[in-house]
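Written out below as structure tokens is the structure these notes cover.
Every protein chain except one is present and positioned as in the full complex.
What follows is chain A.
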Amino acid sequence: MDVDGGSTSSDSTRVRSIPIHSGQCKAFLSQFKQQSLPACKPVLTPAWVIATLLLLGFVFIPIGLVTLHASRGVLEIVDRYDADCVPEEFKGNKASYIKDTSVPKNCTRILKVHKYMKAPIYIYYQLDNYYQNHRRYVKSRSDQQLLHGLKYNDTSSCKPEESNNGLPVVPCGLIAWSLFNDTYTFIRGTAELRVNRKNIAWKSDRDHKFGKHVYPFNFQNGTLIGGGKLDPNIPLGDQEDLIVWMRTSALPSFRKIYGRIEEDLEADDVIVVHLMNNYNTYSFGGKKKLVISTSSWLGGRNDFLGVAYIFVGSSAIILSLVFLLLHVKNPRPYGDTAYLSWNRKGISS
């Protein structure tokens, strides 16, 4: 029973027959049972509140400034083209325009560069009111098939676009079926700007989620054609626009990367964009935007974080000043027994 009861001097008074594992363990157990474990007891005094808020402000405002600076350093040109690219005669019925295959879909937009934009310049398309996060949409894919192709033939999760004419579709599912298929070409002056469409998806997706030897099969062969077509000779792992598209967005308004211009754009450059306005957002009233943007260490232009930091930081400082004023003008004596409820009321009830 007595393991090492005599290890410390205090143990000698203890009973020898109590099982003891070690002095420390025993001390812990006894403190535990007597509920007297060493503890720190934070007391949130006004001084603490004011100091914490002040500190918060002084930490947050610089971070906010840096973040905001990074975000502001990003130049962005946004051009909404879905409405303007519809010919006059179809203005009243945009849906019939997009569905009418005989109408040419090409459209030209002119973008003006206001400031020098340093390469690489990223091209995004932005869709609004497009529910890529709809439950039916999100689950209509087969990750196994994307990785293994026809070798994986359980495509039940891809409903309603799992097979066509009795043959499975690769890549199956609504997401792939509704692939975005507007295309853009950029011309500065007379020369076409080269758009690099490689390396736009996350590396992990390219390497591990989409098979290197999986080729599109039986894709967009059905009665209804959703969106873009895929080159059946290029494996899915190299079809980066598909990979980008299939990383479904979190919100119904989202940007997806299209490509990259690897030349600097000078201020006052005029860029002519020839685009094929193929994708149907007209039936549900979605917007399409073209975004040209540089990038910072923090990513694209998004003032939110910086503003939030600065806002929170400055509110913290203001609050701390208000509290400080209150504290100085009208301090509450700490630990004053007069504040105890039974003293406040005169007679305890």
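Throughout what follows, a residue touches a chain if its C-beta (ideal position, glycine included) is under 8 Å from a C-beta of that chain, and two chains touch if they have at least 3 such contacts; residues count from 1.
Rule of thumb we're sticking to: contacts and distances are computed from a predicted model.
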Next on the checklist: Looking at what's absent rather than what's present, what does UniProt name the missing chain, "Alpha-1,3-glucosyltransferase", "Geranylgeranyl transferase type-2 subunit beta", "U3 small nucleolar RNA-associated protein 14 homolog A" or "Phospholipid-transporting ATPase"?
Outcome noted: "Phospholipid-transporting ATPase"
Item to check | Selected residue (touches chain absent from view) among A:90, A:184, A:215 or A:254 | outcome: A:254
Checklist entry - Given the contact definition stated above, which residue among A:61, A:111, A:170 or A:201 touches the chain not shown here? => result A:201
Next on the checklist: From the list A:220, A:277 or A:295, pick the residue that touches the absent chain.
Outcome noted: A:295
Checklist outcome for this item: Touch with the missing chain holds, among A:24, A:108 or A:133, for A:133
Item to check | Interface with the undisplayed chain - residues on chain A | outcome: 13-15, 17-18, 31-46, 48-49, 52-53, 56, 60, 63, 67, 120, 122, 124, 130-138, 140, 143-144, 160-161, 174, 177-178, 199-202, 204-205, 208-209, 224, 226-227, 244, 247-257, 260, 280, 283-285, 293, 295-302, 304-305, 308-309, 312, 316, 319, 323, 332, 334-337, 339-342, 347-348
